[in-house]
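Note that this complex is displayed minus one protein chain, with the remaining chains in position.
On to chain A.
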Amino acid sequence: MTIFNKLKVAAIAAGLSLAIALPAAHADEQYFPLQSYRVGPYAAGGTGFFGGFIDYLNLINTRDGGVNGVKLTWSEGETQYEVERGVEVYERLKNNPGVAAWNPLSVGIAYAMIDRITQDKVPLITINHGRTDSTDGRVFPYVFPLLLNPYSETSGIVNYIASKEGGLENLKGKKLVVLYHGSPYGKETIPIYELLAKKYGFELQQIEVPHPGNEQQAQWLTIRRAKPDYVVLRGWGVMNPVALKSAAKVGFPVDHIVGNVWSNSEEDAIPAGEAAKGYTAITTQASGAEYPVVKEIIKTLYDNGKGNLEDKSRIGSVYHNLGIVNGILNVEAIRIAQEKFGKRTLTGDEVRWGFEHLQLDPARVEALGAKGLFHSINVTWDNHEGNGYVTFQQWDGKKWNVVSDWIAPDWTLLRPIIEKSAEAYAAEKGIKLRTSEQAEAATN
């Protein structure tokens, strides 16, 4: 054997051993690529959500040594909430080993990723947002609008208003105005409000606010003239405090404004000052730091200088708690998948299977230290939302206070509409509907 050949064999052997060693080095790690946004117009929401998410992952590592010994890892790519940056971060991070799931917290980025993650077979989590019809796991096997899709949100809000009026039958003859953000997100619920108005007999007017929503004089004067019983605020960013301030300017009572799930944070209420006092909004997770899991995060991380939020006063805020709940759901999906596939690094498709069996009843939620933080979730292979319950919180000028029980949206009413929309999408894209048998098998 010549020296050249010896070198070649040695190189091949070294390469082979490295190839064997590399997966072993990552065998006990599950990786979360985070398309976060910590600067730019939506940084307040981004720092809160991703801060809460990272805090929970960190808690699992620090307190439990990972999920059954599998350490959780993550890295962040800044998107500034911009779609092209989100896609670029996706392309940059997708080849890291052990990718568990994507959690962009952005409708635009999520839409741009659907085809990519479906091809790559990795779950895309759009907690509380995203396409309503992605609830249908037959058509969207890898997309999970966990806890609440926009139609359920609409139903939850109408049910809450009905509860204030003494029952759904009392909605007849009432007048509702929906003030929505002029974007695909804002327009997503137009048909479902129309459907519910017909079903329950209330009068409906839907008014658009052009992006970004920093001028609403005309819309609120129109509302004053219409004299509705309630205004539903389906806003985003600066549109929310401006809506509350503009309502005060025209004398509309703030306690008759109900905010949607993206109009429910401290960042929406604080800038409106006095005008926000008494404002009510829907949420899937309560705010506050009194929940055991949040207390543990404070004790384990923040008291030791390991917390992710720079401003400790934001611990337990709406976005921070949403991030924590998102962390719980991701971690539990991995834990459930590990029971089937083994306590090791899972493939994206195996984690998808875990999400499709993510069933956390109130007892399990309590065991996780999250009783009262969120209600429960029951994801199945064809229901990727998981029938999340909602509650309503009211702003007292300083903080949110829960003012309702957990309320169930009308899933039975919504399901056929969701299926119809998903099937139309499948027909347009040439997608064959998935079966439960196909969903049980996990590959890659």
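One rule holds for everything that comes next: a contact is a pair of C-beta atoms (placed from the backbone, for glycine too) under 8 Å apart; a residue touches a chain by one contact, two chains touch by 3 or more; residues count from 1.
Definition applied: contacts and distances are computed from a predicted model.
**Q** Given the choices "Proteasome subunit beta", "Oligopeptide-binding protein AppA", "Branched-chain amino acid ABC transporter permease" or "Deoxyribose-phosphate aldolase", state the protein name listed in UniProt for the chain not shown.
**A** According to UniProt, the chain not displayed is called "Branched-chain amino acid ABC transporter permease".
**Q** Among A:34, A:209 or A:325, choose the residue that contacts the chain missing from this document, as touch is defined above.
**A** Only one listed residue reaches the unshown chain, and that is A:209.
**Q** In the complete assembly, which of A:116, A:249 or A:357 touches the absent chain?
**A** Per the contact definition at the top, the residue touching the missing chain is A:249.
**Q** Please pick, from A:39, A:367, A:403 or A:424, the residue that touches the omitted chain in the full complex.
**A** Considering the complete complex, A:39 is the one touching the chain left out.
**Q** If the hidden chain were put back, which of A:69, A:184, A:253 or A:273 would touch it?
**A** Residue touching the chain left out of view: A:273.
**Q** Hey, which chain A residues sit against the chain that's not shown?
**A** Residues of chain A in touch with the missing chain: 38-44, 46-47, 182, 207-212, 214-215, 217-219, 221-222, 224-225, 237-238, 241-242, 245, 248-251, 266-267, 270-273, 275, 310-311, 314.
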